[in-house]
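Dumping the structure here so I can ask a few things about it.
Note that one protein chain of the assembly has been removed; the remaining protein chains are unaltered in position.
Right, subunit A next:
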Amino acid sequence: MYFHNPLKNDRCAVSEEDILEVSVWRGTGDTGEYETFQVPARESQTVLDVVTWIQQQIDPSLSYRYACRVGMCGSCAMMVNGEPRWTCRTHVKKVTRDGALQIGPLRNLPTIKDLAADMDPFFDKWIAAGGVHTPSRSRAEPIAEVSPEDPGRVEANKGIECINCSVCYAACDTVANTPDYLGPAALQRAWTLYNDSKVEDRQAVLDAVSKNNGCHNCHTQGSCTQYCPNELDPLSAIAGLKRASAKSFLFKSKEDRQ
């Protein structure tokens, strides 16, 4: 465990109380340990600011990922004091425990290095859940009109603001216990497609989420909805998929719900 002097590189004078004890996961793949840094506390500061400060002022080899810094790109998610958060919009003051922060790579995903998780399994599952859009018309045909009031459209709209941050996926205990489980984000995406009248074969979406690794594994505990920083509700989307698949099982309907 190493301690660094934050005063050495920081121009602002800070007193003892203004220091944050930040332990950051360092390591490659499965191996590593937490390394402690002392970071000047600011009045207004996000967890991503803290990580960036460490990387710029103390250790340029610290690896992490971010892009937009305004909660749009979904690339900055990390575990903060054991809970998944979008770090660019998480205020340090709201999450510190006794002036301390522990920052680690996202749960339920392999770690590439330090705070950068490997997102491949997360996105592979989007495809496995039928998340690829298969249009019902070709580009030569006129665009199908969809009324904003259409019930399917209203339902789909609830899930389309997903920023693919994987916070819900990291929060899900079922993913932790059943690593093949498609997880909340991919299933929510499937639910938006199932409700999209422009999708050619909506039964195919249901079939994709009804396999061994599909929506029926969900225990309905709702960590996904609890933690989604965009206030989306994957839990209800999954409940919708369960209902729709049960209906299609009972009535053997190959038609769309319309």
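Just so we're on the same page, a residue touches a chain if its C-beta (ideal position, glycine included) is under 8 Å from a C-beta of that chain, and two chains touch if they have at least 3 such contacts; residues count from 1.
FYI, contacts and distances are computed from a predicted model.
Missing chain, UniProt name from the options "Isoquinoline 1-oxidoreductase, alpha subunit", "Fumarate reductase subunit C", "ABC transporter ATP-binding protein" or "ATP-dependent DNA helicase RecQ": "Fumarate reductase subunit C". Only one of the listed residues, A:His91, A:Arg137 or A:Lys211, touches the absent chain: A:Lys211. Only one of A:Thr178, A:Gln203 or A:Asn230 touches the absent chain when the whole complex is considered: A:Thr178. Taking the whole complex into account, subunit A touches the unshown chain at residues 174, 177-178, 210-212, 214, 216-217, 242, 245-246, 249-250.
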